[in-house]
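First comes the structure, then the notes that go with it.
Removed from the display is one protein chain of the complex; every other protein chain stays in position.
Labels run A, B and C following the written order; every chain starts at residue 1.
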Amino acid sequence: MLLITCPWCGPRAEIEFRCGGEAHIARPDPATASDADWERYLFLRENAKGVTLERWWHVHGCRRWFNAARDTTTEEFLAFYRMGEPPPATLRARLGR
Amino acid sequence: MPHSPTASLPAIAGAGVTAVEAPLWGKLVLRLDGEARRRTEAALHIAIPERPLTSTEAQVGVCLWLGPDEWLLVTAVDMAGEVASRLDAALAGTHHAVVDVSHRTLAFRLAGPKVRDALAAGCPLDLHPSAFPPGTVARTLLGKVGITLHLRRDGSTFDLYVDRSFADYAWRHLELAARELNG
Amino acid sequence: MVNDAYRRGRSAAPSHGTMQRYSIFSLARNALTGHRNWQAAWRSPEPRPAYEVVIVGGGGHGLATAYYLAKEHGITNVAVLEKGWLGGGNTGRNTTVVRSNYLYDESAAIYEHSMKLWEGLAQELNYNVMFSQRGVLMLAHGSHDEQVLKRHIHADRLNGIDNEWLTPAQAKAFCPPLNIGKELRYPVTGAALQRRGGTARHDAVAWGYARGADARGVDIIQNCAVTGVRRDGDRVVGVETTRGYIAAGKVGVVAAGHTSVVMAMAGLRMPIESVPLQALVSEPVKPVFPCVAMSNAIHAYISQSDKGELVIGAGTDQYVSYGQRGSFHIAEHTLEAIVELFPIFSRLRMLRQWAGIVDCTPDRSPILARTPVRGLYVNCGWGTGGFKATPGSGHVFAHTIARDEPHPINAPFTLERFRTGRLIDEAAAAAVAH
Partner (left out) sequence: MSGAWRLPRGGRVDRARPLRFSFDGKAYTGLTGDTLAAALLANGVHLVARSFKYHRPRGILAAGCEEPNALVQLDRGGGREDPNLRATQVELFDGLVATSQNRWPSLSFDLAATADRLAPLLPAGFYYKTFMWPAGWWRRVYEPRIRAAAGLGRSPSRPDPDRYLHRHAHCDVLVVGAGPAGLMAAAAAVMSGARVILADEQAEPGGALLAEPGLRLDGMDGAAWLAAALGELTAQPNLTLLPRTTAFAWHDHTYLGLLERVTDHLAEPPPHLPRQRLWRVRARQVVLATGAIERPLVFPDNDRPGIMLASAARTYLNRYGVRVGARVAVFTNNDSAYATALDLAAAGVTIAAIVDCRADPGGELVQRARAVGLPVRPGAVVTGTQGRLRINQAFVAPLDGGGRSSPVVCDALLVSGGWNPTLHLHSQARGRLRFDEKLWAYVPAELVPGEQVAGACAGSFALADALREGAQAGVAAAAAAGYRAELPALPAVEAPSWSEPAPLWRVPLGRGRAWVDLQNDVTAKDLELALREGFRSIEHVKRYTTTGMGTDQGKTANVNALAIVAAGLGQGVEAVGHTTFRPPYTPVTFGAFAGASRELQLDPLRRTPSHAHAEALGAVFEDVGQWRRARYFPQPGEDMQAAVGRECRAARQGVGLFDASTLGKIDLQGADAAELLNRVYTNAWAKLTVGRCRYGLMLRDDGMVLDDGVTARLGPDRFHMTTTTGGAARVLAWLEEWLQCEWPQLRVFCTSVTEQWAAIGVCGPKARDVIRAAGTDIDLSREAFPHMSFRDGSVAGLPARVFRISFTGEIAFEINVPSGYGGALWEALWQAGQPFGITPYGTEAMHVLRAEKGYIIVGQETDGTVTPLDLGMDWMISKAKPDFIGKRGMARPDLARADRKQLVGLLTRDPTVVLEEGAQLVEDPAQSLPMRMIGHVTSAYHSANLGRSIALGLVQGGRERIGQTLWVPMPAQPAIAVEVTRPVFLDPENRRLNG
């Protein structure tokens, strides 16, 4: 059972959350998006082995969505940040993004 | 006389933990942006808690933090409608929502020296006074249902809010845990 | 050609092979010499600099692919590269359920193809994979489940696949520990039964295919992790490994759990998320559970192994992970369902719990296909249901690699379907598919 730090409520048990999968997937402009663009948006995932950026929803808490960085080999969380915010600079450095 | 879904369920009473279903209270969900929050405080003479997981009390009732732009105002049932219309008037033009959920959500009042143990049978929160001081409020889980848990200022009485159709499950869950605590 | 394979499946193992025959007689003979003369089930060769085909992944599917490449297509210049030990991934971690009663024609075809191969596999491989057609019972709890299961039954019947409807009483008669009482939160209102479904010994499948492939000249190389896929333009030319570069005319990726990782080495992004799938066993008890039973509605599935352990499958975790762990509450949730459906098991005890990494596609159907990179083929996305498909998957994937075109059975399981929208949505059809 992961321990997830909600940016508003602090550390809480995983059962209070829903994982929304990979974060920062931009929805293409439907007017101009090709079928390949739509496939990339709907289905293609980095599915990283290592640090991944993902979305969590504190459904049984403040009901806020937020972002997290987690190492998928150890489950260690490296950062939590609010929806709309970019990943912390330290993290971006580590990810080289 | 509004119907109570727990009326026919086994009592939770004893030396360890006691529970009663509270009479119907007025409950308003407040969704407020910054401006709306200021006007609400002025209109109702109550501080709207900004710090997460905290609550305030005033003449009009108790205000529970539910989220960064969401609160539950608990007041007398016959005042709810009037407070709601007063707010809608005061908040005209702001981004807000005032929603009467008096019948949606019911409340249990829990007390007793073992009340934390009874809750801990199904609630994943750390309820130790050092982690959950008086006045704390949190939405969380009890077993498989969502609840809002509020430790009143006396530091020993919990108000547990649960939606109507889940009240039966929540009550039975507490009753099973309370059996051993009440001997 | 398919039926051909089944026929050959029942024929004896190859005479040309160097493989030592297994039988009660060879056991007796070897007993006399204290079992000192058994050969290794497979060689452990050093990798050669180049192969006609390199299979990435030494699990059941990869080994079966190599086996059928050699047997059906005469391609023996093949290496199977395994980063750890054979069958150490999901092959050795699953709950060994075998069935073919899927909804959509495409799924039914490939799983039934597999089922037919299972039915002759021990003889085909001269290795007892302990395939036991004990029957797979899928429980319905209420009218919606009944509609879903009956839709399966009708479709299966017309596809020539056995699947029948049982009343609760009939289900209880078939599976005595089942609780069909009304006190259940979600009482059992019926069940679908595939009598030909059952279980097999998971390790034996990997070992049997490895032994068979090895006997036909395939090099099986363990402790050899692929670290890169080398391309020449739009064509694959080989793989970098922890044991050096290996050139390859064709590369088949069969690396369940790590598909995205390996395909990323070839510059391809996949429609896959890798999540933990948990399973557990009880302490062994005398025979008490005669079949396989599953309930999608309150997520649980269960059978009893030959050793006597109750083998129980739990659900997948909600997050991507390569940690082979998963969260506490998942197994807990499954055991709630088990104790509810089989209350006599409440006092039995969990002996071991573990997790595998399953590659899930958006439609919970696999991908067995060519890729945009010429000479690179991928077999993945079996989600929680890969074990049962092992023989059929290997058989048609070998065809796909050998002929550079899909077998009719795997033709629908393309990568393109996620762009065009022609999904094979078993997920929508029946919650999760085991």
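Note that a residue touches a chain if its C-beta (ideal position, glycine included) is under 8 Å from a C-beta of that chain, and two chains touch if they have at least 3 such contacts.
The model shown is predicted, which means the values in this text are computed figures rather than measured ones.
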> Omitted chain: which shown chains does it touch?
Replying inline: A, B, C
>> From the list C:47, C:217, C:249 or C:308, pick the residue that touches the absent chain.
In response: C:308
> Of the residues in subunit C, which ones touch the absent chain?
Replying inline: 10, 22-24, 26-28, 31, 34-36, 38-44, 84-86, 88, 92, 105, 108-109, 119-120, 122-123, 126-128, 130-134, 141-144, 147-155, 157-160, 177, 179, 183-186, 198, 201, 203-204, 207-208, 222, 282-288, 298, 304, 306-308, 323, 325, 327-328, 331-332, 335-340, 343-354, 417, 419-423, 425, 427-429
> What is the set of subunit B residues that contact the non-displayed chain in the whole complex?
Replying inline: 2-3, 5, 24, 29, 31, 69, 95-97, 99-105, 117, 120-126, 128, 130-131, 143-145, 163-166, 168-169, 172-173, 176-177, 179-180, 182-183
> What residues on subunit A make contact with the chain left out of this view?
Replying inline: 1-3, 13, 18, 20, 27, 30-31, 33, 35, 38, 41-42, 55, 57, 59, 63-65, 74-75, 83-84
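The rule is short, and it goes like this: only the chains that are shown with their structure count from here on.
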>> Centroid from C-alpha atoms only, then distance subunit A to subunit C, rounded to Å. What do you get?
In response: 31
> Which parts of subunit B, given as residue numbers and ranges, touch two or more other chains?
Replying inline: none
>> Touching residues of subunit A toward subunit B in the complex: what are they?
In response: 8-10, 12-13, 15-16, 59-64
> What part of subunit B is in contact with subunit A in the complex they form?
Replying inline: 52-53, 66-68, 70, 124-125, 138-141, 146
> Which of the residues in subunit A end up touching subunit C in this complex?
Replying inline: 1-2, 14-15, 18-19, 21-22, 35-36, 38-40, 42-49, 52, 54, 70, 72-75
